[in-house]
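Input: a single structure, listed below in C-alpha cells.
A single protein chain has been removed from this complex, and every other one stays in its place.
Chain lettering (A, B, C, D and E) follows the sequence in which the chains are written, and residue indices restart at 1 in each chain.
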C-alpha cells in the first residue's frame, strides 16, 4: 500500500488502469455485456464482465511457478464494456465489432469477457481485417456450429457456422474440444464435422489424455494465428455453475489450468472468455474462475511462439 | 389425501387442472415467459411463471375471513405458458396475443403471470376485441408510459404509451399508482400526465391513506371494465426483491393485500401480475407473494359488481 | 417453437406429457415425495421430485454421441407424485406400493424420483409381483443394510435388510457400490456382507478402476432382471451437495455418467433415483444432476440386452 | 474478554451456562427439535433450536431503554435439546413432556425453542400438573385449532383443539392473535370460535390498533397464569421467511417487539417460541429474530405482576 | 447508448467519472474499506464500498418527483477507495484522514461509503480543519458513544466519545436518532447523554412521529454546518440485513427516505454512509439501499439552505 495518490481506482480487471485507448498496451481487456444469443431459461450473462472484474480482486499478479508478472510485461488496459443494449441485436453486433477495431488496428491482443457465446462472431468479424483466415481453438461443451434457421440466424448455437459462412475462419483449423451433454439439435456432432470442423467429445479428450490432446493441438495449430475461445461451460458445473447451458461431465479447474498453461508457444492473437452468467452463479465462483482463466491468458500472451 | 387416482399432477398453479381449453372455467391462468422489454441488467423474468407455480404450493384454497373457496367457485384451468422465444420480439408479441384469443372469445377472465412489464401490451391488443376502451388500474413503481424511441418502441417503460397510441385503453381512466424511485427519463411524471393518465406517487398514496386511495379508485373506475395490472415492484424491495427494476419505498405485503381485497366490486375483466425475476429473488419470496396476489385476484373474480 | 396449441404444458419431467395411465409408454416417471426414513437433521427430500422436474428444463432430448432421442423411442409419461402424507408412515408405504402397481401390471419400466432412500422398499414390494427375486445394483455412500430396531424398522439405513427379510431381492445378486464416510452403526460393512450382499467401498472402486468395476458388474448381473438404485450421495458433496447424508470422497459427475452409460446391455427393469434434498441444495445443482442421471436411465432403457 | 478460564464455552443460547439441572435458575432454555406436525412441503424446523442458538451470538445482554440485564436477574441455564427422534411421533411427545417435568417440579419458567407448532401440546401436558387450567396467549397466523382426523390427530394445525379436549387449557382464556392467510380447513375461524377460543384476525389487530389490542389482552388475562405461545409466522414473511407455513400480511419486527414489551405485568408462566425452519431461512434472519423474541421473553420474566 | 467512445467505464458509483482530483466537482465519492472497529463476529464491511458501487447500477439519475438530475448539478467524481490495510489500525486512520484533506481544502462535499462505523472519526479529524465545531446528525441503532477502554480506544462503539474528547464536534449539537436493541455496555443511553449528546430511541422517534422528529431536527441544527452520519443499521434488518450489528425494530425504506428528503434546507457539509457488510448481505439488498441513500444525499447536496 504505497502509491502516488491516497486512492485506489475502482473496479477494473485485476486493478489494471482504466482507459479508452489501447495503444501502449500489449493486451486490452474488454467486457461484452450481451446475452441475446441465449434461448434457454438461464439468461443473464450480460452481467458477466462486471462480475469477473469484481472477483478478479482475488487474483494476484505473480505466478510463482514461473516467477512471472504478466501485468509488468503486458501493461494491460481495461477498456470497460462495449456500450450496447442487448435487445437491439443487430445494433449490438455492430457496436461490438466497432469496439474491437481500435485493438485490431493497433495490433493489441484483445482479452474479452462475455456475454454469452454469441459474442464471438462480431469479434471474428473485426479480427478478420487483420487475420484473413483465423484458426479457432474452442473449448466448450457445445459445438456452437448448428445451422439455426432463417428467422434467427445468430445465437450461441450457431456462432461458428455463421463465421465459416462469412469466411472469417479456417474450418480445417477450427477445433471444438469437450463436446458433451444433451442437445436440441439432432446430429450435432455430425453437423459440425460436415462443415470441416474437428469436434472432440469429452470422452475423446480423456481417451487421448490431456498430454495427448495438447500434442495434437500443437501439431494442428502450430504456425497459425489462433483465436482462443474459452466457454466457461467447458468446466464441469460443479466447478463453474454460473453458465448459460450447464453440461455435466466437464473438466476440473486443475485440468483446465493444466491445458491452458501448456498452450504456450501457440500464436494466440485473441482471447475470448465467455458464458459467465452471474444470476446463476454460486458465491461468485464461476466469475472468480473466469478471472483466473484470464490470468492464464495473460501468461499465454507472454509466452507466444519463440518466447 | 384421497382421490380417484393414486397420483398428484405436477406443477400447475395451486394444483388446479392443466389444460389447453379455457371453456368451462371462469378464470384461466396463463404464463408469459417473456423478458425482452428489460434493458437493465436484471433480466430473467422469463422464468417468472414457473417460479410462481412452484411457490403456489404454499397457498391454500380457503380464505378464512370470507369462508370462501375461490377454486370451487371459478373452476380455474392452468393453460401453461405461451410458447415463444423471447429474443424473437415481434413474433413473441404475436404469440402472446394469439394465446389470449381463446380466452377473449370465450369470455374467460385471464389471470396472467409475466414476464416483465412489456407483456401487457399484447394482452391489451387481444382484449381490445372484446373491450374497445379498457380502463387500466396499474400498481407499479414506474409509469411505464415513456415515449421510447423509434429504434426500440416496445419496452417495459413504454407499455401504456403504446397502448394509448394504438387506441387500446381509455387514457382518462388509466391510473398509475405508486410511482417513485429514480428514472432514466427526465420528466417521467409529466410525460405520463401529458398523455391523460393519472399518476399517483407513493407519497400521494400515503397522504391520501389507503382508504382514501380506495375511495378515489372506486369513484374513478365504477361501472367500467377494468384491466388490473399489478407490477410486483409496487411492493418494497424488502418484501419483493426479485423484480426487474427494484425501487425502494414501496408498500408492505399487508398494505398490498389490504388494497387488493378492497377492490371488490369493480368490474375487473383481466388480471396481469408481472415482473417476478427469479434469478434475483431470495428464497422464492417474490414468487410466493405473487402467488398470493393471484389468490387475491381469484377472490376479486368472485366478488365483482353486485357479488 | 411450433405446436398444435399456443401453450406449453407446465412442469413435467423434461416436458414429457403428464398423465395418470402408463400404458402406451415404455417408461413412466413417478415422484415419491416421502422423507420419513431420514433421522438426521437434513430432512426435506419430499421436495425432491418437484425440484428435479424444475431443473429438467436444463436437459435436452438428443444425446449427441449416440444420435439418440430417448423420448422418441420410449414415449415416457410423467405420472406426477404419489399422493401421500409423509408422517403417516405405514399408509405412505402402502400408497407408494399401490402407485407402482399399474406400472408393474402393464410391464412399464418405472423411473422414480425420491424422496429419501427408504422409498425403495415399497417399490421392491410392488415389483416383487412380477420379478420374484430381483438383483439389485445400488450406488450409494451407504449400505442401507443396517438391522435397525424393532421400534423403527423402516429407515433409509435399513432398506435392503428389510427387502431381504421379505424375500424381495436376491442377496447374492445385491451389490452396494461406493461405501464410505462415517456411520452410526458399528461394523456396517460386515453387517451388510453377513446378509450375503456384496459391498464395495469407494476405495475398492478406484483400486479396480471404473472399467474393472464395470466388467465385474456385467459378469455378476448378466441375464438377471436388475433393480438400479442410484442414491445421489454416491456423488461427492462438491458435486451433489443437496442430499440427506452427505459423505465426502464420492465420484465426480464425469465418473458417474461414465459408469451409467456403460451399464448398457444389462436388463434394468426399474430405475430409482433418490435422495435429492432441495432445502440443502445449492442453486438446484443436485436436482439438475439428478435430472441428468435420469436422462442416462432413459438411455439405458433404450439399450437393454440385445439392443 | 476476561474470565477465570482462557476458554469460551461453545454454543449455548446467548452464552448462558449449559447444564442439565434447572434448579438455581429462574428460567431454563430448552430446544425441542421436532417437526412431525408439519404436513406441508417446508419441513426442517427440527433444526430450529440450534439455529437460534447460533444467531443468539448477535444478541447482547443489556436492554438500554430499561438499563436491565435479564441474565443477571434470572440466571438462566441452557438445558440443550430434548433427546428424541422426530419420526417416532408418540415417543417424541412423551420425551418432550418428560423433559419438561424437572422444570415444572422446580417451578422454573421454561423458555422453549421449537420445532414446529405441534411441540406446544406436550409442554401443556407437563405444565398441567402445576397449572390445572392455563390461559393461552397465542400469536400466530393460524388458529392451530382444527379438528384434524382420527388417523392423524396431532399436527401443527390441531394443537389447541387437542389441548382443550384433554382439559389442559381454559378455552375462555385462550386467545389467538394475528389470523390470516389461506387454509386447508374450511371455516377455520368459526371452528376455533366454536371451541370457545377468541380468534383475532390481523385485520382485527390493526382495527383495534396495537395499544387497543394490548389493553384488551391485559383485561382478558390479568391475574391468570398464562402460557405465551409465539409462532414466528406471526411476523410477515418479509421479516421472518424461515417458517413452516408462511402467510403474507403479518407484523413487522417493530410491531412484534412493541407488543411483547407491553405484555409486562401479566403472569407469564411459560414461553414457547416456535416454527423457525432453518432450511427455508434467509441468512439466519428468522433465527436471529427468534433469539431477539426470546430476549424479550427474558425481559417479561423479569417484569411479571407487581414487578 | 450514445457517447464519444464505444466503451463504458467500469465500476464507479452510478457511472460518474473516476478520478483522483476532486476539484471541479461539488461532491466527491470516496470508499473507506476499513472494518477494524468491529469486535463482533460479523466482520467484512471493508467490502462495502465496492458492493455499493456494483449495486448503484440499479440507481438512475432523475428523481421524478423533483424533476431533478443531481449528477448534472453536482458533477460528482468517484475517487475510488482509500488505500489502506485494515489491520494496520493507526496507519489506516491516518490514511483516511489524509485522503479527506484534498476535499476539505477544496471545499468539496465528501460522500463517503464505509467501512464500519469507526471510519467517521478520521473523517471528522480532517473536517475539523475547516469546521472547528461540527454539529452531528447521526442515524443509527447505537449511540457509538461508549467510553471504551485504554487498550482499545477506537471502535465502532466509541466514535463520538472520542470525537468529543478531541474537540472535533459540538456535543450540544450532536443528535443520535434511532437507538434500540441490546448492548454490551450498561447504561448506554445515559453514558451518551452524560456527554451532552441527545439520544433518541426508536420509540422516541415514533412517539414524536416522523414529522415531529423532522421539526425538532430542523430547529436544533438550523444555521449550523452538519455532519450527516447514516449507519445502515438505522434500517430494520428485514430491510438492510447486511450490517455489522443488526438490531430489530428499525425503520422501513420508506420511512428512511421520507426522513432523508425532508432534511433539505440543512447545511450538510459531509455525508457518511456506513456499515454495509457484504458477506452478511442478502442478494446485495443492503448495498442497493445504501446506493439509494447516497442518491438522496446527492439530492440534499442540491438542496442546502436557501436552495
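As a working rule, a contact is a pair of C-beta atoms (placed from the backbone, for glycine too) under 8 Å apart; a residue touches a chain by one contact, two chains touch by 3 or more.
Note that the structure is a prediction, hence the values are computed from the model and not measured.
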item	value
Contacts of the hidden chain among displayed chains	A, C, D, E
From A:106, A:184, A:222 or A:283, residue that would touch the chain that is not displayed	A:283
Subunit E residues touching the omitted chain (full complex)	33, 35-39, 41, 43-44, 46-47, 85-89, 91, 151-152, 155, 279-280
Positions on subunit C contacted by the hidden chain, ascending	40-42, 179-190, 201-203, 206, 236-238, 241, 245-246, 248-250, 252, 280-282
Absent chain, residues of subunit D that touch it	1-3, 5-13, 18, 20, 30-31, 49-50, 53-54, 57, 78-85, 95, 98-99
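The working rule: only the chains that are shown with their structure count from here on.
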item	value
Computed distance of Cα centres, subunit B from subunit A, in Å	40
Between subunit B and subunit E, centroid-to-centroid distance (C-alpha), Å	38
Residue numbers of subunit B (touch at least two other chains)	41-42, 57, 85, 238, 252, 280, 282
Arrangement of touching chains [line / ring / star / complete / other]	other
Touching chain combinations (by label order)	A-B, A-C, A-E, B-C, B-D, B-E, C-D, D-E
